[in-house]
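All protein chains of the complex are present and in place, except for one that has been dropped.
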Amino acid sequence: MSVPAIEVRGLRREFRASQGLFAAPRRVIAVDDVNFSVPAGSVLGVVGESGCGKTTLARMILGLMEPSAGEVLVDGKRLEGMDRRARARLIQPVFQDPFSSLNPRRRVRDIIAMPLVAQGNVTTSEVDRRVAESLERVGLSTEQGTRFPSQLSGGQRQRVAIARALVLRPRIVVCDEPTSALDVSVQAQILNLLAELRRDLGLTYLFISHNLAVVEHVASEVAVMYLGRIVEKRESEALFRDPRHPYTRALLDSVLTPEPGLGVPDVGLGDIMPDPANIPSGCRFHPRCPACFAPCAATTPRLTTLEDGLVECHLAG
Amino acid sequence: MSAVLQPAGAGNRRRIWRNAGAILGVGIVGFITFVAIFAPWLAPYDPFTIDLGRRVIPPMWMEGGSPLNLLGTDQLGRDYLSRLIYGARVSMIIGVATVITSGIIGTFLGVMGGFYGGRVDDAVMFAITARLSIPVVLVALAVAGLLGTSFTLVILVLGLLLWDRFAVVARSTTMQIRNLDYVAAARCAGCSPMIVLLKEVLPNIATHLAVVATLEMALAILLEAALSFLGLGVPPPLPSWGLMISEAKEYMFFSPWIIMIPGIALFVLVLGVNLLGDALRDMLGTDLSR
Partner (left out) sequence: MSALLEIDDLRVTFGGTAAVRGISLTVEKGETHCLVGESGCGKSVTSLAVMGLLAKGGKREAARLSFAGEDIRDYDEKRMSRLRGDRMAMIFQEPMTSLNPAYTVGSQMTEVLRRHRGTPRAQAVDRAVELLTRVGITAPGLRLGQFPHQLSGGLRQRVMIAMALMCDPELLIADEPTTALDVTVQAQILRLLAELQKDLGLGILLITHDLGIVARVADRVSVMYAGKVVESAPTAELFRAPRHPYTRGLLSCVPVPGKVKRDEPLGSIPGVVPRIPPGFIGCAFRDRCGFAEAACAADIPRRNVGPAHEALCILPEGARA
């Protein structure tokens, strides 16, 4: 059995928001006891809405933020304490906003070269060669490499971000909403590129998105997050065919497919908004859950293992 | 927004030349810099030569004036035009040197506080607050009392005291940039925090600091004039415009030009620097992420 590309154990992250001089600081639990492992070469999609903690999770896996508890293993090695250059060779990001993920004052080829230069032991000619290779792989020309980000379109900038992520030939790429800020026609271009690159280079993706249709297209396994916990994690096809958690069902029902005549569905979630600073007792979804019954407010549901994944809900136990 | 609707970046540059204030600012500062650099060749006489036989001669265009001294002479018979020209040197050198010193100190502190946050930021904020509580003139007074007055001391006093605005601007812009994705990407790429600061943060705050620099330069020039006026700045016989105003106090009512000429020069220079700062700000824009 090969080593999983990413393994996350008991990961937790708290923030303290100061409430002034006299009140105790508010504790915001962004990520609460998250566990999963991603087999090498696969794609784990992480879906959830605002406040679910998926961005915080991504930052901890990238090594940008220290967990309050738990550990992250990348390619079998502990992330904590890893030399930053070694970590860069293993795992790289592609962020959401193509406007703010590239330094506006540097040329495209310098942006792509940056991870190589940071390694410190690469000759200039080798850097140039690898940058040219990266540019070609994402479908950009050498001429475009001489431009500044402001001279490129959103889709082209995202290609630059991907080229930068790949220049060190990492094992894992963490994509945090990589197409959400792009036009629909460009989204498809970028998703196709990502799929092609994964196949050609044997990459593993952690793919975060709020767009369920995109995730279904891209991921082999999907984890649904709510208020810091994973409430359901299944094989992609199984999750979309037969969601077991009421929140997953609500999410899927909310997706407006381009099929006329069906109207807008009533998702039945009520008016209460999820607030990571005020996590409900018992099952954290219970105040909004259409299937809420007696034990839901009182006890946290246990993790139930299914044949194609797991779910955390009293109804499944 | 679409590529079709936004004006190209070049449009911004073209706009400043249409701005009368900008042209004036660049013109004034350019001219005075030129005068300051080429003073030895432009000044008709040595600014220090005293000629007690030719004291307080009015400028050429006034009654009693002489074509030998275009702007007349001061109370010690020194040619006023030459003193004015060399005075430009004093103002410009002090302005630039102060800005460089205070810029380095303020930027360093502001960036450290903005980037690292936490205790480091608390310390930086405390330093800024402490600095704002110190009155510049009293410090200059103390320094003058202990160490006397000199050209270098003025630069040191002003440079070590005028860094607060740099620090505040550097800190707030750094804090905004620190959260942008390209900084995160640089960290993920394996860059050390120092490299991230130097290559990702600094180049993107530089334009904001340039605007602060012009404002601080205007302030430094005015402060030097004020300190020299009080006798705490540049010592005589150096031709500082502030000192010239001070020395002309007694003659103010009989020979008003002695006080008006350096006063107008000071006003024009500071106006020019401020206009230049405005022009820079309009041209460079303030959007940090694009």
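Just so it is clear, A and B label the chains in written order, and each chain counts residues from 1 on its own.
What we mean here is this: a contact is a pair of C-beta atoms (placed from the backbone, for glycine too) under 8 Å apart; a residue touches a chain by one contact, two chains touch by 3 or more.
From a predicted model like this one, the values you see are computed outputs, not experimental measurements.
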Touching residue (missing chain; options A:108, A:214, A:230 or A:296) | A:214
Which residue from A:60, A:140, A:269 or A:283 sits in contact with the chain not drawn here?
-> A:269
Residue positions on chain A contacting the omitted chain are 49-50, 153-156, 183-189, 191-192, 195-196, 210-214, 216-218, 236, 240-241, 250-267, 269, 271, 273
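What we mean here is this: only the chains that are shown with their structure count from here on.
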So, in whole Å, the Cα centroid of chain A is separated from that of chain B by 49
Can you list the chain B residues touching chain A in their complex?
-> 3, 9, 180-182, 184-192, 195, 199-200, 203-204, 289-290
Given the complex, residues on chain A that touch chain B span 59, 62-64, 84-85, 87-89, 91-93, 95-97, 99-106, 114-115, 118-119, 150, 153, 161, 164, 168
